[in-house]
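One structure coming up, written as structure tokens, with questions to follow.
Note that one protein chain of the assembly has been removed; the remaining protein chains are unaltered in position.
Entry: chain A
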Amino acid sequence: MAADVHKKKGWEVPNGSLVPADGQHTERSESPTPGLAQGTEPGAGQEGTMFVHARSYEDLTSPEDAGVTSRIPEEGQGDEVDQTNMEQISKDFSELSTQLTGMALDLEEEMRQSKEDKLDLSPQTCRRDSVLSGKEEEDVTMDAWRMHQKHVFVLSEAGKPVYSRYGSEEALSSTMGVMMALVSFLEAEKNAIRSIHADGYKVVFVRRSPLVLVAVARTQQSEQEIAHELLYIYYQILSLLTWTQLNHIFQQKQNYDLRRLLAGSERITDNLLDLMARDPSFLMGAVRCLPMAAGVRDAVSASLQQARAKSLVFSILLSRNQLVSLVRKKDQFLHPIDLHLLFNLISSSSSFREGEAWTPICLPKFNSSGFFHAHISYLEQETDLCLLLVSTDREDFFTVSDCKRRFQERLRKRGVYHVLQEALRTPFYSISQVGIPDLRHFIYKSKSSGLFTSPEIEAPYVSEEEKERLLGLYQYLHSRAHNSSHPLKNIYFTGPNENLLAWVTSAFELYVCYSPLGTKAGAISTVNKLMKWIRKEEDRLFILTPQTY
């Protein structure tokens, strides 16, 4: 029955607002079976979901994603109340695009000027703020530069450098020229270059006109996964500029030096690449919650919900890339990718630590043509609790700022401020709590809620290299499970240092790491116990009752 509902709704809804049908929670079973429908697995939201449904990363890497057509939610499909909401938001967006045109006009003017005065684009004006970022540019002729695990390059279709993870773009302009030549050479034959595999390297190309993204990697990741990371970089650039503006710029001037507009953002992109190597959120396409008692979380969510304003679309409370609470406008769903970009933005800069920041931000999966305006501030200077309020109106700073004040007031009134601080002290739980001897670590993702949980990485994965190796193993399992030509549902992998298990169903994904001494039969018999434990703890590990304004 549940499966039928599921099929009828289908995976693809135009505005991506697929919500598991209400009432499914009555069918929540003790421990899930492979046939269990989405929306009933541990961690599934009981009252709908917070995120746009992302099947997994296939739909992020699929070709139709390339269009990045505007996702203005004009296909209102709710009742009349929703309709007005939709109209309001559409209106907000059209206003946004007017503002956007304003920005673009400024650019046009600049470009005209720069045509008159070629010197305007001297390296000095588009210098990289290496002093600011405190990062010495590497010498690209050195062996150390060649030895990096993963290089990432972004260039324009004219072959102009836009970004390089290591080394200065100027020094790499001829290398990037070669990359563009490769792309163009194959395109001339109506082909597209996807990757080159040679000498232990994978060179992966992602083409998102007007940009070309290239990774040169020595990691164990599959081509598909590297391409997925490159897409994140592309979305990161969109979040700074919007797709509309990016295209407009290059339509006006093909050989525009985009570094000029991206100046100062290298830190954000660098941070994203580092984060992707450490944090499984990106691999999972899901969000991790800060574990806390359901009652406390509900009180926080209710406080957030009460501190609403007309222009607010999302109110998000987070702590170090973990979600505490998210309240959204009815019928507006955030995409996990957009939330990851927001998390990355916040973690990449210490400038949010003081005062209240107010910045335009494009959420490319939500709407790649306009800017939202984000109010970003830490609740107190000494904590990691960061409040992010996403508004449609750039003039609404003081209203939104007042929402923060009201939120903090509510928290104090409800007396949860202290408990919340307490929860921050234990941002991770230990694997020993599960009580399975051979179990070392796991990642469990609830597909319907777009949330995942994972314990602290403990011994023997102590050093950064070991932690990255463990994530590498998960990446391997993930790529095998999601291989587009041979997807696998169950994987058991026996390695010299650990045994691994992957179990992918339509409702959840589970990746488990066991000690190498266990057996396959033992591992399989404990999976059920692990699932029961997750079910028992789900209200602490997940957000089961997401709120709307």
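List of remarks:
The criterion applied here is as follows: a residue touches a chain if its C-beta (ideal position, glycine included) is under 8 Å from a C-beta of that chain, and two chains touch if they have at least 3 such contacts; residues count from 1.
Methods note: contacts and distances are computed from a predicted model.
UniProt lists the omitted chain of the complex under the protein name "RAB22A, member RAS onco family" (options: "C2H2-type domain-containing protein", "Ubiquitin-related modifier 1", "RAB22A, member RAS onco family" or "LADA_0D00716g1_1").
Considering A:Val52, A:Ala227 or A:Leu241, the position touching the chain not shown turns out to be A:Leu241 (whole complex).
From the set A:Gly159, A:Pro360, A:Gly450 or A:Gly518, the residue in touch with the chain omitted from the display is A:Pro360, counting the whole complex.
Touch with the chain omitted from the figure is made, among A:Arg218, A:Arg267 or A:Arg308, by A:Arg267. Residue in contact with the omitted chain (choice from A:Ser349, A:Gln421, A:Ser506 or A:Thr548): A:Ser349. Checked against the full complex, the candidates A:Trp145, A:Tyr201, A:Phe397 or A:Phe428 give a single residue touching the omitted chain, namely A:Phe397.
The set of chain A residues touching the chain not shown comprises 102-103, 106, 119-120, 122, 124-125, 129, 131-134, 240-241, 260-265, 267, 345, 349-352, 354-360, 374, 394-395, 397, 401.
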